[in-house]
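Left out: one protein chain. Kept in place: all the others.
For reference, chains read A, B and C in written order, and residue numbers begin at 1 within each chain.
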């Protein structure tokens, strides 16, 4: 049996669990720790070739958000094989109606056929993904104790991979075979780290007391997927949640763990349709309802939303397509936009102001409008207590270089924030950290590549914090 | 007793009245005509000095719209003196709630005091004008027959009169003594013509069969006054309505009567207030409601109302005052705008679109708005039948030069259109013509002046058409 | 030999030619006229089946602007066959650099291959059309005398033809076989009338004294083609130019010739590109150059160009495509717009204002811009003298019903105006008239169809006016 010990460390209340019959004997535990961390280090390093192989396979067959069908099948199969007690797939992972920014049915169906035909797909798990039900949750149950969740994101980007020989994946022969799709954001590495971590923790399950959830999330790009996992309830019983992102510039001479404040911007993303009425622009412009004017008014006013004193904000109309012909009053305008806020309050201010602008701009020109939510993320922030524990484990137990970052999220917005917010809302803790190595290109660039040493470091860090939290 | 004779002359049905016991004996009447027109001509020419004196007095004491208090008192007194059967003043002229664009109470009250103190004011009629109830209607009743209405506008403009010696009113010593107010639109002449016409027709009343209404209308500038006279009902029984405007450029070498289509643009004029909420523009812009952005959005979108295929249109935001300080989110914005349309349909399109824009621009920035109707006019157009009769009378009977104009209103908008529309709506006819002479300056300019010969011509034309219609 | 006789008829100076040794003997000529008009009438009616066949062939194989390759080959072949003295094709028709709104090279090349393979193409004339050099001019020289030009436009529209059985072309089996392209503006009829006219006039060449040019113009839709024919010089020696458009609603119970003022709006059409710089909309929006804001500012301000007192105007931004992704500052925006003016002066005002807005909107957001002229037309207006002669010929000589229209162009803009303007600029005359019949659908609609009786009427009218002008 366990008991929860609460200690006041810094501004966030921290709590942890200890066996009921024990007193806190930190010195004694530290002795056993040395042994287990040595094991983790050894296993991770031994696993390097396997990790590289897994990563390159993912990189070779990248899949866009909600279409990680081959990917999901391989992950589910692997988790089952290494000994997870439970492997959830399909509708057991993402809540149907909470999925945002889903591709059209025919796009999903077409890719399903492609995935079925692709080398390496684990057909036993494929059918569960039909209709965009990608994502996998592996659960390792080690008796009573806290629950720790690790989140790994899965989707690739609509980027045409660089074909130059100097580009490492090209040189080593694992460049994308799905033309126009590329793992240019390191998610291939994230998933690989997740699988390696699962394998080692399953082997060390006797040393753990509590539960580990390995959450493989679809559709992070566009912040579309996390919400549906959270709303399914997978984070409701979680005490600690952690995630990580590949990163680091050319100046990052050694692979390291970067820990910052994990801050990311809250965001809301809409596709907006303005519906007017066409008419001949010379003969009877007054009979039209000008969706072009509604859209132009919205664009200018959206950008003109007054700044907020409650936190830095952002707004962008990034893409529009409107009208059919030069001499026809525009009948339909399509607009893709987003707002962001450094705080939830600032983001809500932007969201509500934007909605009002869009509605009023439509009304102004006698048009109607529809707003379709295409993505959203909360404002994320690390808990100092968990960040400090992670830093200590990495430095003292795993002998990994640690960089304390001023800012420490991946920049911009991350829908990991849905998970951290849910965990923090019931008193749990979150930490989102950087898995640093010497990267070429920048994130989302056709030349992006990380150093594969980071795969080993990532596995060490996740295994290490699991032991810290569950031993 | 009279009987109404209807004849189909051109596209508008024309009707007129003849004594019941008579047949139409045009030849015979024409004989008598010669005599009566000779009388009109003689009386008008004899009256020239009096007309000049009246005009110069009006010019010397110009009064803005709804503040023609001294002016009204003099007109009422004159009409009574020359023998009108009835002289309506005060609330009997303009319907209180239909008066548009009224000055503030304190402005009205202050001018009332000034008018009371001014030389020439007829105190017996002054108190009726208190609170902006200016305007006079004189009625000459000559037994049964059609009713003819003549309209003369009364108000001056907020223009500082030219002080150069070459400016005729300055040279002759009758320049405005009300600094910053000037009869720069010829209304001093219009009223003078009205009084001269009334005097002569009263003298000729035995020759007339029917009723003549001399309508002296306040607040034509800004098209604010006509509606309240129409809504009082003064035009409901009118068969023919006529009005005239001074005009002509330097090339107009002889005074003449100009007759065109009388077309004027329908228009609606609003004062708009946007109400938001102030806040510090650096510390808490998000707490404000930005009336400045609402206004700017309205300005751009008002001008961007798509053109109409139903007729040429106009829109203008001519004046705005908004905000209190550079670093305060603007709490209140005031905007003066107008729309126009060559047809009533086009004007209505503009009006409704403009109202929607203003409302939506306010909503867009979480503000409220108020629109105050400051003026309006219908689309006016002459009846060809009446125009032709007027032309014939002037040329054949009065031997006045007649110019057939391509366009023949004063240009822009005229709230005379309220009167013509009411008369035409029950089958009557309207004609708005130009009293041309060699004018200096342009209308509304500080140097505007017309040739006083036009006063005599105007009297002849109005008297002449009265005889034509009522003899 | 001929001599030019000038007579002052109405506001436009009219001139015509007579044989040098003759006096004007109208009565005598009228006798001969009867005979020749009887011949025209007979020939046209006899030709009806041929006309219908030609029209249905054109309708079956519609071709878009600058791609009337099969069409041109058939026309050239026909004109040659019926006896035109000269048939110009390829680069002899349109001046290369004056062609506006040309499709991309690969589109032209692809269609060239298609046309080569299509049934009916006259291969002897096809190669001249390569690269978009469509258009044909047939010349009939009948000795000295005035030069008359008849203009027929050739291109179809990107409209998917109606497949319902009730649609006449579907029912009769001549619906478009080029999917998505349709003669929905009656140009199939225009060309057919042109060929019929050419055939009959060639047969009657002995009766004519002067020159007839049959101008078959490409790319009228988007007002792209006329300028290049005019700039080639084909209108420089023309004394009279005429054109006609199919039209008429369901209420048009008999085929008739409609003659109005021929007024069309001058217009200029631009494709505009705004070039900015992309950047991440959350991380570094300040590093971008926002082409979306430039475009939105341009759209609003273009529509907000103040109306002109010099004539009714139009402006429209009908189509835009901008940006690549929601969270990227827009790097490139494409905008398709047009301005129009009832007078050349009003159109020039709009054009220059629009150019300034576009340039300034780009500069405002540190972007650059390009404007590509995609089409243009002058302001067209009929000469009353020529209209009256046409009306008289139709009514008195050809016994065709004539409708005097209030407005008489096809509405909107027509690049026929380039031709009329050139002819009028050296003292010649122009008339653009309507070939009315009971039409289904409206112009540009997928159901549009005219009554084939109109083909015969058109031939009669063109032949008739040719005889009137050249006999």
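Here, contacts are C-beta pairs under 8 Å (C-beta built on N, C-alpha and C of every residue); 3 or more make two chains touch, one makes a residue touch a chain.
Model, not experiment: these values are computed from the prediction.
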Partners of the unshown chain among those that are drawn: A, B, C
Given C:176, C:301 or C:316, the one touching the chain that is not displayed: C:301
Given B:102, B:330 or B:381, the one touching the chain that is not displayed: B:330
Residue of C:309, C:401 or C:427 in touch with the missing chain, whole complex considered: C:309
Residue numbers in chain C that touch the chain omitted from display: 280-288, 290, 293, 297, 300-301, 304, 306-310, 329, 346, 349, 353, 356-357, 359-361, 363-366
Residue numbers in chain B that touch the chain omitted from display: 222, 265, 267, 269, 280-283, 285, 290, 292-293, 295-297, 299-300, 303, 314, 316-330, 336-338, 340, 374, 411-413
Absent chain, residues of chain A that touch it: 300-301, 303-307, 312-316
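Criterion: only the chains that are shown with their structure count from here on.
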Two chains sharing the most contacts, counting C-beta pairs only: A-C
Interface composition of copies chain A and chain C: same or different, split at half: same
Chain ID, smallest distance between chain and overall C-alpha centroids: C
Centroid-based (C-alpha) most distant chain relative to chain A: B
Euclidean distance of C-alpha centroids - chain A vs chain B, Å: 72
Distance between chain centroids, defined by C-alpha means - chain B, chain C (Å): 48
Touching two or more other chains - residue numbers and ranges from chain A: 281-283, 285, 290, 293, 297, 300, 329
